[in-house]
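Missing here: one protein chain of the complex. Every other protein chain is in place.
What follows is chain A.
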Amino acid sequence: MSVRVQAAAFDPGAEVNAMHDANVGVGAVVSFVGYVRDFNDGREVAGMFLEHYPGMTEKALLNIVDEAQQRWPLLKLEVIHRVGNLEPGEPIVFVAAASAHRQAAFEACDFVMDYLKTRAPFWKKENTSEGPRWVEGRSSDHKAADRWKQEG
């Protein structure tokens, strides 16, 4: 299980392959890659800056990873999130879950992304055709995260 917060680019394909290296008990790997788009909310986007809260960011991601491990039988769970300046087409975030059977991996990956979107201290500032702007939070992200609330 690992969490990486980094400015450097990464190769999503290599990361997916590494999910089952040396573990033939892994029967399923589900991965998600989020990319910078060149258009958002009515404006062209030339790039973005990702701010975070050094010190808190990794702890917040580790808490999410820990919770996923408690809820699903996972063999491996990886989270990579980039910070700093990014251009359209570049990967921002990578989440991959490995398990013996597919359902745990699908659900854990979905869960980690929903919680990351609503609980990890990252903020996107887009460089748009009409100047810089901070991306606003979406209520749909909070609704998605609420799906995972457990009774009691």
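Note that in this section a contact is a pair of C-beta atoms (placed from the backbone, for glycine too) under 8 Å apart; a residue touches a chain by one contact, two chains touch by 3 or more; residues count from 1.
Here is the rule we go by: contacts and distances are computed from a predicted model.
Between the listed names "ABC transporter permease", "Potassium-transporting ATPase ATP-binding subunit", "Quinol oxidase subunit 2" or "Molybdopterin synthase sulfur carrier subunit", the UniProt record for the complex's undisplayed chain reads "Molybdopterin synthase sulfur carrier subunit". Residue A:E136 is the one among A:D21, A:E136 or A:E151 that touches the chain not shown.
Contact between chain A and the unshown chain involves residues 34, 50-53, 55-56, 59-60, 63, 81, 92-93, 113, 116-125, 134-137.
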